[in-house]
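For this view, one protein chain was removed and the others were kept in their places.
Coming up: subunit A.
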Amino acid sequence: MASPSSKRRKLQHSESDDARDLAGLPRRSGKGVPTRKDNGELCDMRDGDLSVDEDVSSEAGSSKAEEEMTDSEKAAPGSNTSFANNVEQKKQPVKRPATESAESVYTAEVYRSNMFKLQVDELLDQIRPNYGKKEVESAMRALKEHIEQIPSRPPLPFYEAQKALKGEGITVPFPQPLPPADVKYKLQYDRPANINATGSYPLKIAIRTDDCAVIDMVVTMPRTIFQDKDYLNHRYFYKRAFYLACVAAGLRSSARNKYKLSFDLMHGNQLQPVLLVKPSGDGSSADFTKSKCWIRIILALPENAFPQTRLLPTSSCIRLHPHSDSSEDNDRLTSSPATPFYNATIQADASVTQYLKLLHVTTAKVETFRDACMLGRVWLKQRGFGSQLFRGGFGNFEWSIIVALLLQPTSGTGAFRLSSGYSSYQLFKATLQFIARHNLTKTPFLLSSNNVSNPKGDSTPLLFDGSRNLNILYKMTKWAYYQLQHEAKTTVDMLSDPIADHFESTFITKTNILEYRFDAFIEIPLYAIAPDTDNNEQHAALIDGCSKVYDLLQRALTDRVSLISFSIPTTSDWSVKATRPSLDKERNVLVSLAIDPSNAYRSVDHGPPAEDKKAAASFRQFWGEKAELRRFKDGSILESVVWPVSNNSSILEQIIRHVLDRHLNPQAGTKATFTSDPLAHLLPSGSVQGQSNLSAFSSRMNALAALEKDIRGLEGLPLQVRTISAADPLLRYSDVDMDVKHIPASMVLQFEGSAQWPDDLCAIQRTKIAFLLKLADLLDAHGNGESARLGLENPSHPDLNQGFLDIFVPPGFTFRLRIYHDREATLLGRQLKDKLLDSPSREAAAAALSIYKHDYIHVPAHTQMLQKLCTRFPALSPSIRMTKRWFAAHLLSPHFAPELIELLVVRTFLQHHPWPVPACATVGFLRTLMFISRWDWRHVPLIVDFSAGTSEPIGMSDNLQARTFTTEDVEQIQTRFEAWRRIDPAMNRVALFAATNLDSEGTTWTDKSKPEKVVAARMTALAKAATSSTRAQEEKLLAGVTGKQARVDAGIESTPDHLFAPELRDYDVVIHLSSKYSTKGKRKQTATFKNLQLQQGDMGAKELQNIGFDPVHLFTNDLKEIYGNTVIWFWDPHALNVICGLFNPTVAGQRAWKVKADWNSLPSTTNNAKSDGANLTDGNGTSIDVNKGAIYNEIRRLGGEMIRSIEIKA
C-alpha cells in the first residue's frame, strides 16, 4: 500500500457489497465473544444512507471537514507540502491515508511528522490489550447462562419483595432518596430481554491498564416489568435496583462461590447501581483471575419504554407532590423544577444498545476509528478524565460517541463533520478541536434535533444526540467541562506547533499531577461543604455544595485564577449484603487552583460604580464588611475591596477564607487548609509574590542604570562608549541572594571602533588596562560618589583579559567592568588557522576564543534575554532562584554554569506543555526537576526555543541575532549534537548539550566537562528522587480525599524542605569550614544591620577593601587545580559550610607503578602478584595507590585556619 502509485481505493460499493462488508466485520470482531446475539440486528439496521458515494461525500464534506482541521495542519512543514504538490503534478491519485503500513514515506502529510506517526504506531501496539482471553470469555458465557436461568419472581408488594431478597442475603441497592414508606406499586423479576457484551472490550477499543480491566455485560430488562409512568419519581430506579438485586441473588444461588459479587455505582452515579463480578481466585474452572478482568453487569432499559418527550433536559420527572401521578397534573405542576440529570440517566439506560450499535457501525465503516478512540482514551487518562462523576463525567465512552457522531453526516446537508478518510491522528485532533472550539454551556450543540435546551439556570454543557435523545455530557460538572476545554485547547496548540512534535506531552506525560498542574490548594472538610448530611441525599448535597463553592470562588477570585478543579471523595464497591456505605465525614474536598500570576496578587478589586444601586448592593452583599466605597485617581467612585499585603497569608488566602466564612459556613473558612507555593519561604524574600518579586533586584538595576549614565556622561574618554551590557546573574534577576553587597556584578563595556588599537592580542589587553585606568581616574574625579579600583586576572594567559575595574556605587553596590573589543575574535580566529603556529599555541587560541565568546557575547546576550523573560513571566525569577538553590543545596552548583540552570528553568516556562506556564515558584521548580529527571541527556540535547510563545521578533543586541527557530535549525542542532557524541562518545568533554536561538553551538555552557558525566548522572538521580517524593507529596494531599493512607516511604520525609537537604554520606572526604569563612553565619550578621547599612549608604574602607574577597572560592579553585580530575569537589557556594570530595575511581585507583601518575601516590610491594592481577603491578610487583593520608594532610595545611575539621569516610 505504501507505494505512491497505489490506486485510490474505490469506495463506491454496491449496496450489497457494503452490507456484506459491514455484516462481516462485527462477526469477525465478535468472534471471541460468544454472547453476541445482535450480529443480525447490526446488519439489519444498515440502511442506504451509509453507502453514500465517498467521493461525492468527501467533496461535499471536505469543506466542512477542512474547517475542522487548522490551517497549520494543511500547511504542513515545507517539505511535506512541496511533496504533496509533486504528487499532484504527477497526476497520481491522492492516496487514502487510513491504516497504511509504517513503511509509508508519506505519513508526514496526515500525521504531523514521521516521528509522530511512528511513535503513535508504537504506542498503539503497546496499549492494545490482549483480546484472546479465554477465561473471561468462558466466564461471560457461563454468567450469561446463569442469568438466563434465573427464575422469574411474581409481582410482590414493594416491601415484601425487598424482604424476600433480604432473606436471600441481598440488600437491594436503592438509590437516594430511599423509597417512601407508602409505596403502592409492586416489584417483579422476569427473564432479561437480552444479554450482551458491551463497552470497549468487544469493540476492541480498550486500552491496557495497570489494574484490572472491566468488561461490561449489558442485561436488558424486559419491558413487561415496567409501567408507562415509571419514569416518574424514581420509580424506574427502584425497580431497576430491585432487578439488579434479583440478578445478584440468582447468581448467588446458582453459581454459589464461583464469583465474588459486589455492587458498585455506574460512573459514580448513585441512580445506577451495577453488579461487579470478580473472580473467586480459587483456581476452579470458573475462575478467571488470570485474565486480570472484572465483569460488570449493567442493566439497560429497552428502547422507547418511556415517552421521549418526557425525558428531555427541560422536563420535570420528580414531582413535588409525589402522590399525584397523573400526567394531567403536568400543567399545574410546571413549578416543579426540571430534572435534566435524572432524565438523562434514564435515557442513558435506554440507549446502551443503540450506542453499541452506533460504535459497531462506525468501527466497520471507518478503519481508523478504533485507533482514534484509543488515542483519545490515552489522552483522557493522562489528564485524569473519566466517565465517573467525580472525575468529570467525560470518559472513554463519551469520547468514542462524540467521534462516532461527528463521523455521521449532518442531517441537513449530508456533509460530514469528520471525514471517514481521516487518519486516526486527524480524527483525534479534529475531535479535540471540536471540544476546544465549541462552548457547549453557552451554545448547545444539537445533532439531528432542534429546540432542545437546558432548563434555565443550568449550565451543564449540552451536546444533544437527537436520534437517541440524550445529552451526552449530562454528567459533566461546570469545572470539569472548563478543564476539559482548557486541556483540549492546550493540546490543539501543541499539535499545531510547527517545530516540536509534542508526542510525549500529548500521550506519555501524566498531566493530572496536582503539584505540576495547580498552584494553590484548599482542603475543605466534607462537613463544611455539605453540613446536614445524614445518609440521605449525601451525594447530591456534595455535588451541590461543590457547585456552590465553585460559583463562590469564581465570583470572588475572578481573573486571579484561570482554572478551579475539585477532587471529590467517592465510595468504592460494596458487598451485596450491605447497604451502600456513606462517606466518611472527616474526608476533605480538595479544591485546586491554577492562578494567573499577573492578576493574582492585585490588592484592590474594583466593583460597580456607586450610582449603579442594584449592582452595588449585590457587591456589598457578597463581600460584606470588606466592601468599601472608594474614590480613585481617575475620579470614579467605585465599590471596591482592598486586601492588605501581609506576610503570613497571601491575598488569595485572605479572599478565599473570607468568602467561605461568609457564604458557605461560618466555620468553613477557618477549617479549610490553604497551601500555595509551599517552598517559597526557602528563598530570601521568596514569599513576595507576583511582579514585585523583581523589586528586590531593582535597586541594583537602578544603580546600574545610573552608572551607565554616568559613564556615558564622562568627558575625556579617548573613545566613545558604544554599549554597556550587564553580564551577571545578579543583573538578570536570577541570583539566589539578591542583596549581597560583597559580590561585584559583572558588566561589559564596548567602545566605538577605532583603528588606534594595536593589532595584537596581548597588546590589546594592556591597552584595555590603560583605558580602565583612565576610566577609573575620570570616575573618581566625577564626584558622584563612585570610586573604582583596578584588579588583575588571568596571570597565566597574557592573551586573555588582564584587568577589570571594580566600581563602587553609592548605595553599596559593586560592579565589575571589563572591556569588550571585537577585534580579538578576528585575531584569535586567525591564529586558529595560522599554519605557522605550533599546535599547543593553536589549541590555546581555540580555548581563548571560546572564553572570549562566552564572556563578551553569550553571557551578555543571555543576560539580556533573561531580563526580558523575567519581566514576561512573573514566576520565572523565583523559580530560577529556587532551582539554583536546589543545585547549591546538593553541592552541585560549582559544576553547572548558572546559565545552564537558568536555561533548564526557562525551558519549563517556554516549552511548558502539556501544562500552562508555571504561575508560582514551586511549580516552576518542581516541573524543572521533573524535566531533569526525565532528560535523557546522553541521547537528547536540550533545545530552548526563546521564540516559543511570542510572535514578536526577538532581535537582540547587534553582536548576536536570535532568530525564530525553524525545523531546519532544530535539525542542525540535532546533527551537531550527534557529531559531538561521535567525537566524544565517552562524554569526557561534553556531557550535557544545551542549545538556544542565541547559541546553536550547544556547548557554550557545558564544554570542558561542566558538568562531568558523573556529576550529570548525580543530578539526574537526585532529580528522580525529588520527583518521586513529589508524587508521594501528591498522594498525601489526596489522602484526605481518597481516605487512603498515603504510602510512607522510609526515605521520604514529610516536609517539602527535605528536597533541599544534602546527603553528605556519599562523599569520601568532607571538609568542614570554619564558621568565620562560611557565609551562613555572615549572612545573619549583615541581615541584622541591613537597614543601617542602607541608611548609611556608604561602607567603611575595610569593607570596601574586602569586596570581592572570597577565600573559600579561591581555596576551592586551588583544590581543583591541584587535584585535577583525581578528586571531584562539591560545595554549596551560598552556605559555604562544607567542601566535599569524591575520589574519581576511574582515575585514582590501585595500578602498576608509574613515574607520573598525576596523583599523590603510595607505593607498595605486593608479593602475591596473582591476587592483584598482572595489570596492577609492574614487573617487580610494585603497585601504587592514592596516598589519601598525605592528600588530606596537604589539604589541611593548604586550608589552614579556614578548615574547622576534616571528616573522612570510613
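Everything that follows uses one rule, which is that a contact is a pair of C-beta atoms (placed from the backbone, for glycine too) under 8 Å apart; a residue touches a chain by one contact, two chains touch by 3 or more; residues count from 1.
Just so it is clear, contacts and distances are computed from a predicted model.
The listed choices are "DNA replication complex GINS protein PSF1", "Coatomer subunit gamma", "Beta-adaptin-like protein" or "Ribosomal RNA-processing protein 7"; the UniProt protein name belonging to the chain that is not shown reads "Ribosomal RNA-processing protein 7".
From the options A:Asn233, A:Gln802 or A:Thr928, the residue with contact to the unseen chain in the full assembly is A:Gln802. Note on the undisplayed chain: of the listed residues A:Thr490, A:Ser1078 or A:Asn1160, the one touching it is A:Asn1160. Only one residue from A:Arg223, A:Arg437, A:Arg722 or A:Arg830 touches the chain missing from this view: A:Arg830. The residue from A:Ser467, A:Ser841 or A:Thr1042 that touches the chain not shown here is A:Ser841.
Checked against the full complex, the candidates A:His146, A:His267 or A:Lys381 give a single residue touching the omitted chain, namely A:Lys381. The set of subunit A residues touching the chain not shown comprises 79-80, 82-83, 86, 89, 102, 105-108, 113-115, 118-119, 122-123, 126-127, 210, 378, 381-382, 507-510, 758, 760-763, 766-767, 769-770, 773, 776-777, 789-793, 795-799, 802-803, 806, 827, 830-831, 834, 836-838, 840-842, 844-845, 936, 939, 1077, 1106, 1108-1109, 1111, 1114-1115, 1118, 1121-1124, 1126, 1143, 1145, 1148-1150, 1153, 1155-1166, 1178, 1180, 1182, 1185-1194, 1196-1202, 1205-1208.
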